[in-house]
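Written below as structure tokens is the structure these notes are about.
All protein chains but one are shown at their positions in the complex.
Chains: A and B, in written order; residue numbering restarts at 1 for each.
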Amino acid sequence: MIMTVLAYLAFALYFCLIIGGGLMAVFCSNLVRALVGLIATLLGVAGMYLLMQSPFLAFMQILIYVGAVCVIIFFALMMTAGGNENEDGTPIPLGKYARSFLAAIMPLSVLLPVIFLHPVDSADSPVATPLAELGRGLTEDFVLPFELISIILLIAMAGAVFLAWERRNK
Amino acid sequence: MEILSFWTIVQLVLALVAILIFISGNAIILVWMERKIAGYIQRRPGPVEVGPEGILQCVADAVKLLSKQILKPTHADSLLYWLGPILIFFAVPLIFMVIPFSPFFTAYEVDLGILLILAFSGINVLSVLVAGWSSNNKYSLYGAARSVSMSVSFEIPLLLAVLAIAFQTGTLNLSTIVAKQGGWPWQWNIFVQPLAFFIYFVCAMAETNRAPFDLGESESELTAGFHTEYSGMGFALFFLAEYANMVVVCCVATALFLGGWNGPFLDGFWWFLAKAYGLLIVMMWIRWTYPRMRFDMILNLNWKWLLPLGALNLLGTAFVLKLIETPCIKEFLEGWGIL
Partner (left out) sequence: MGHFMIQRSINYVINLVKGLWSLIIGLSITGEFFVRRKVTVHYPRQVVPKEASESFRGPIELVGSVKDPSVPRCISCMMCVTACPSGCIKVVKNKAPKLTPEEEARYAEAEARGEKVKRPSAPKNPAVYEYDFTYCSLCACCIEACPVDSIRFSNELYLAGTSRDDFKYDLISRLERKAKEDPKAASELLPGPRGPKKMVAAEAAASSENASEVSA
């Protein structure tokens, strides 16, 4: 009984982290604070994974997103000139608002239909998947998507190196 | 993660309290040790006045830090400024939870122990960045930038070294890894994976911002690096976290490479602590021996040496593992009594 209550409490905490962090990320004018909001969201999502009995995903989320991706973003922000675009107080044109809204809607417009058209039965109490099974899935059943993702990452890396190369030659 | 029971929670809370006491007690002992070792290496006695052989000096310092005024620079981002020291300390107790001090002395058994430690130690980097950026001080910013670019790159060979052990033992559970090793030094993983241990140790020193990799706070150039602006407890938390992190990396090294609680006789947590403290002393010895490395040298060391070596070591481990699994070789080895 007490465990259920605690689980609900944890869920509420993670929920608040996700929503609060997301709002902070969107509405903070300071980029670094916005990034902190993003980090809070990612931590909340990691907590949700924990509740869903997949600690591996949760730790990976923290290791990769919080520990590496966000640090790199932070680093980039820190190295770029600070200050927000709207410093001189000119009103932001309406078209810009519309475009940002469109950009925000885009992932939803892909994800929502998928979720509603192909709903997955949710388990009453989640079952942990052993790590070995996860690994087998990645290297046997889903080996093609897995490799495709690594190719995308490789391309991204090559692109980054290429961009840096151009800059240096100038 | 299995379903938590009520008693698990009680156990967790008790363990948390014990760990917090352990961390602060440890920090005091370690600071004293560090100052003594620094003194002895420089042929002076180190602290001697407060308490026997100066052991209470750190208590006095802690009291001083507690009573100091807490200051914030004028244009510092107050939210992030206070988030830095809190963030750096919040992951530390969590990490201690999964360290197997002895078979009966692990706060919380997780199958993904190593992964948890690696994940939460990444938060350190973040807090260094947050602290350095929000201080509104160029020294802090430089310190943070240096230390983070170093930590991010040293994390990779560290992961590779740990992965080699995970390959070899086939698990991420620290207790299982320790249990698979024997009591004598030639039964430890360091005997099979000396290169991995070397890489791990170097990277661990870099991850904890210890000399010769203490770029984050290089005193001679950046006053105090990323924590220049922190006073009183803000500074104390950074200080505490540094020593706590040292203990963490040494405990992990003990569990992964040095046989953990196993000893030649009378297994128990004393062996674990003795080995971890031995590693800590080596770390201090190294700090007071080598000068600070230059930034580009550090990154060269990482990307040109440790990373390729780590990758090769991992490949070699995988190759050998596959090789000894092949039936004919396995038979041969079993015939000679090696396996």
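Throughout what follows, a residue touches a chain if its C-beta (ideal position, glycine included) is under 8 Å from a C-beta of that chain, and two chains touch if they have at least 3 such contacts.
The shown structure was predicted, so the numbers you read here are calculated from the model rather than taken from an experiment.
Displayed chains that the missing chain touches over the full complex: B (touch as defined at the top). Considering the whole complex, the residue from B:Leu16, B:Val48 or B:Ala224 that touches the absent chain is B:Val48. If you put the hidden chain back, the residue from B:Trp184, B:Trp270 or B:Trp285 that touches it is B:Trp285. Residues 37, 39-45, 48, 285-286, 288-290 are the ones on subunit B that touch the missing chain.
Heads up, the rule we're going with is that only the chains that are shown with their structure count from here on.
Averaged C-alpha coordinates put the centre of subunit A at 28 Å from the centre of subunit B.
Against subunit A, the residues of subunit B that register as touching in their complex are 1-6, 9, 77, 79-80, 83, 110-112, 115-116, 118-123, 125-126, 129-130, 133-134, 141, 144-145, 148-149, 152, 155, 172.
On subunit A, the positions that touch subunit B within their shared complex are 2-3, 6, 30, 32-33, 36, 39, 50, 53, 55-56, 59-60, 62-63, 66-68, 70-72, 74-75, 78-79, 125, 128, 131.
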